[in-house]
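What you see is the complex with one protein chain gone and the rest in place.
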Amino acid sequence: MSYNSFGRVFRFTTWGESHGPALGAVVDGCPPGLNLSEADIQPFLDKRRPGQSRFTTQRQEPDQVRILSGVFEGRTTGTPISLMIENVDQRSKDYSDVAQAYRPGHADYAYDAKYGFRDYRGGGRSSARETAARVAAGAVARLVIPEVRIRAWVEAIGGDSIDQAAFDAQEIDRNPFFCPDAEAAHRWEALVDAARKAGSSLGAVIACEAVGVPAGWGAPLYAKLDSELAAACMSINAVKGVEIGDGFAAAALTGEQNADAMRPGTDGPAFLANHAGGIAGGISTGQAVRVRVAFKPTSSILTPVPTISPSGEATEIATKGRHDPCVGIRGAPVVEAMMALVLADQKLLHRAQVG
Amino acid sequence: MSYNSFGRVFRFTTWGESHGPALGAVVDGCPPGLNLSEADIQPFLDKRRPGQSRFTTQRQEPDQVRILSGVFEGRTTGTPISLMIENVDQRSKDYSDVAQAYRPGHADYAYDAKYGFRDYRGGGRSSARETAARVAAGAVARLVIPEVRIRAWVEAIGGDSIDQAAFDAQEIDRNPFFCPDAEAAHRWEALVDAARKAGSSLGAVIACEAVGVPAGWGAPLYAKLDSELAAACMSINAVKGVEIGDGFAAAALTGEQNADAMRPGTDGPAFLANHAGGIAGGISTGQAVRVRVAFKPTSSILTPVPTISPSGEATEIATKGRHDPCVGIRGAPVVEAMMALVLADQKLLHRAQVG
Amino acid sequence: MSYNSFGRVFRFTTWGESHGPALGAVVDGCPPGLNLSEADIQPFLDKRRPGQSRFTTQRQEPDQVRILSGVFEGRTTGTPISLMIENVDQRSKDYSDVAQAYRPGHADYAYDAKYGFRDYRGGGRSSARETAARVAAGAVARLVIPEVRIRAWVEAIGGDSIDQAAFDAQEIDRNPFFCPDAEAAHRWEALVDAARKAGSSLGAVIACEAVGVPAGWGAPLYAKLDSELAAACMSINAVKGVEIGDGFAAAALTGEQNADAMRPGTDGPAFLANHAGGIAGGISTGQAVRVRVAFKPTSSILTPVPTISPSGEATEIATKGRHDPCVGIRGAPVVEAMMALVLADQKLLHRAQVG
Partner (left out) sequence: MSYNSFGRVFRFTTWGESHGPALGAVVDGCPPGLNLSEADIQPFLDKRRPGQSRFTTQRQEPDQVRILSGVFEGRTTGTPISLMIENVDQRSKDYSDVAQAYRPGHADYAYDAKYGFRDYRGGGRSSARETAARVAAGAVARLVIPEVRIRAWVEAIGGDSIDQAAFDAQEIDRNPFFCPDAEAAHRWEALVDAARKAGSSLGAVIACEAVGVPAGWGAPLYAKLDSELAAACMSINAVKGVEIGDGFAAAALTGEQNADAMRPGTDGPAFLANHAGGIAGGISTGQAVRVRVAFKPTSSILTPVPTISPSGEATEIATKGRHDPCVGIRGAPVVEAMMALVLADQKLLHRAQVG
């Protein structure tokens, strides 16, 4: 209900700016008795961590998480879990230009228009660094839904899509793009290198799938599973579109084409298709829950763009500093985290109402 | 925060099933002193009302709204506004088949899986009839944001899109499709007629624009204007995708292409483009706020589809009854309502924090 | 989270003014499959209903409740339950004086100061009539917690308390005061009659007990069972104080006196006392949950009181109309309802987090 919290009964609040001393999340409503240590969280932060290849920002952040509360003798107690990650490699001097001119496409102008004031260092609160807190919270959420396996991958960069026929889940962790198609990953190396060298940036599309969600999670109408997922994914920096199942493609289908026909199965129905992305009427059907998310290209680019200064004068800006040439790439672990956070909340909400 | 409410300080709750005695909304947090009577709400309900052309369901519902509270001597008092619409033309007998088999693509199976039980008459709570309550609440929301003009239209039906060059705002109210392109409207007559006669259905894409939103509404991060709009639109029955501004197309652009360059303007910046859909960093920029919404084809179709019964046996179902051949058409006034409801809430939230 | 809603997962919203066409409640988050009809609600409304003795307001309201949604074939469906009660005997002319002068102790001045405007008929939204909606919602809540028996009674009127040694639960329903002490009830007849004839009014203290609440409901810290009960009771019109267990008396005890010592019991501990009112650390202990609530005397009195007019001139007001000489009496069923509503919510919250 407040501006920096998400979830209803499994709820988290994030805090922290790109260039402050630290950032973190408070996870509230977590069930008691779950085994939890920093080691359960760190691998997910490591996946998202910058500086691991030349295709992401060169900022070096160890992103070591500390659990400050809510765990006793290795188990969650049911009280709020405070997670903190210190900022180590913030170089504020890189951002002096940003104070003098609004970066088009960035939050600079809107923040100033709202607050009359902003923390211009590295985008402050609007920096993608905030997503580290989500990933940490998401790792806790995963413990709440052990029955669910969540996997995200990059489906397209700069308009160049994977070949769905070549999809190989094993491949996702073998390249720096979370790309399930080895050939596409190869092409993307050249694509992203070129963008980086040109001082440009690229957009991306992330797909995410949750397998093992039982039928019945979600709720009509304003806590619909799909509505919550849409809010969760659109709350990530740089996201401009969200689809459930076939998404916009479904708008071009007929009712027969779009119907996920059912046959008797061993445990519930056997569906003959999954156009719906595992959600009907806001409630999970037991099929894989599928979401696709569009990330715009990074707005901090070296190419000069016409803009204005805070005092309203014409100027142009070329953003120096260490930016991701394609912020969408590191979006994959963030979308996974948001999927986990939404599903954990919906599981507990379902348990509240239906038992 | 509950399942059937939306909004933070301007908040509404809807109730009612397709075939119950009535449906309605309670609008809470409305500022006092606004002129409000049924006549302010009825025109919006009339736009959404079924049975007005052969392209929508033939159910005849006058959809007369009554204001039961919150208004005194023609003005809002600041207390909750209860809005009620009676159901008149519910024919439950039409739905007897639905009790015996799950309609693929519909909420039938998921509701049963969740609740062990459902109101199968006309989809019960999952019926698009619920959107009448949203439209009524949305009419109240419009009074809170008189500075904003909201307009939605149908951009594509069954994969056949309008010609953006032929866009004529005047045309939207001249055809039964809310279509801004007269030629496309002409083609859609044939398209929807054919689908109707074939017992099939079609998807649609709705676009919606809000002009006059000042820079500064919205909030990082989980009450972002775009996140709220995504949740609001995805909460509408049959919606499967939401885009802000260029949406998925932005994922194929470079940073330079996607940058909405700024020049000094008369009152704030003059933007040279609006790829962002009027929202940056979750906060409005002063440009038009733009959203696109994908509606899947109506899942209740006459064409038989393989399915199972509640007891798990193989069967097939052809849904008789009076259904929209393209539920997306009547989605236009509903998307407008959700836009108004989100913006009213964000205006008040902004006022709360920033004054 | 909004102004007229209460609860977290079992949540209700009330609407309606004293002299509007109707009032009601929307109950959201109710579990599915519970048997529910108007007959389950009406008896509780009848207990609260005005005009049943000369000791309450003479307004004649049948207070017939209608269920407008959320129930199908006699069972709750899990969707919102809309409850409506029509106002029948509203006589607005009685209130013409109230428009011209603020009643001291009443909400008149504060409403005008807030909203610049008010519905002065019968107190509008601040009328005790709103509590009918709570009682209706509370009847639904009781179905969620069949393991709990809730009972409220009047403990004091106008400073004259019952004799705790004479407490007889059977007596509560045998007199018009919900008084468990026959002798006190006898005294109160004279006391309330005298106040009524003098154009005066009296305060009262209500006690309420819930037996059968298992250990473990509630939560640290801001959803504590006692914190929720305090908010719920203090939200009732005319309430000025709330105590859990010994309340203010506990502040005069020593630690040893206040300790509820434990011995091994058959099922959990056998407590040797219940100073804590069944709640420790915000969580139920398995003992009876006990709350006491102070109602101020009705502020609408026939005795003239110095006041000012909306334009700020000195005047005095004697409130004609039909008022309860002791609004606390009819508070007993209202406090019961709030107890049920809080416990139902806490039960579901507990189930969400702990399973």
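By letter and in written order, the chains are A, B and C; residue numbering begins at 1 in each of them.
Please note the rule applied: contacts are C-beta pairs under 8 Å (C-beta built on N, C-alpha and C of every residue); 3 or more make two chains touch, one makes a residue touch a chain.
Keep in mind that what you see is a predicted model, and the values were worked out from it rather than measured.
The omitted chain makes contact with just one of the residues B:G74, B:P146 or B:G355: B:G355.
In the complete complex, the hidden chain is touched by one of C:S18, C:Q90 or C:T285, namely C:T285.
Across B:G78, B:G123, B:P180 or B:G245, the residue that sits in touch with the chain not pictured is B:G78. Listed residues C:P62, C:P104 or C:P176: the one in touch with the omitted chain is C:P104.
Considering the whole complex, the residue from A:L23, A:I162 or A:I308 that touches the absent chain is A:L23. In the full complex, chain B makes contact with the omitted chain through residues 1, 8-9, 29-32, 78-79, 220, 348-349, 351-355.
Touching the omitted chain from chain A are residues 1-5, 7-9, 11, 13-17, 20-24, 26, 28-29, 32-33, 66, 68-70, 72, 75, 77-82, 84, 114-119, 121, 124-125.
Chain C residues in contact with the hidden partner, per the touch definition given at the top, are 1-6, 8, 14, 102, 104-111, 113-116, 125-126, 130, 156, 158-159, 195, 200-205, 214-224, 226-235, 237, 239-248, 250-264, 268-269, 272, 275-277, 279-286, 294-301, 303, 305-308, 312-314, 328, 349-350, 353-354.
Methods note: only the chains that are shown with their structure count from here on.
The pairing of chain B with chain C is characterised as same-residue: of all residue numbers used at this interface, over half are used by both copies. Per-chain Cα centroids separate chain A from chain B by 26 Å. With centres defined as mean CA coordinates, chain C is found 46 Å away from chain A.
Of all residues in chain C, those that touch two or more other chains are 1, 8-9, 29, 32, 78-79.
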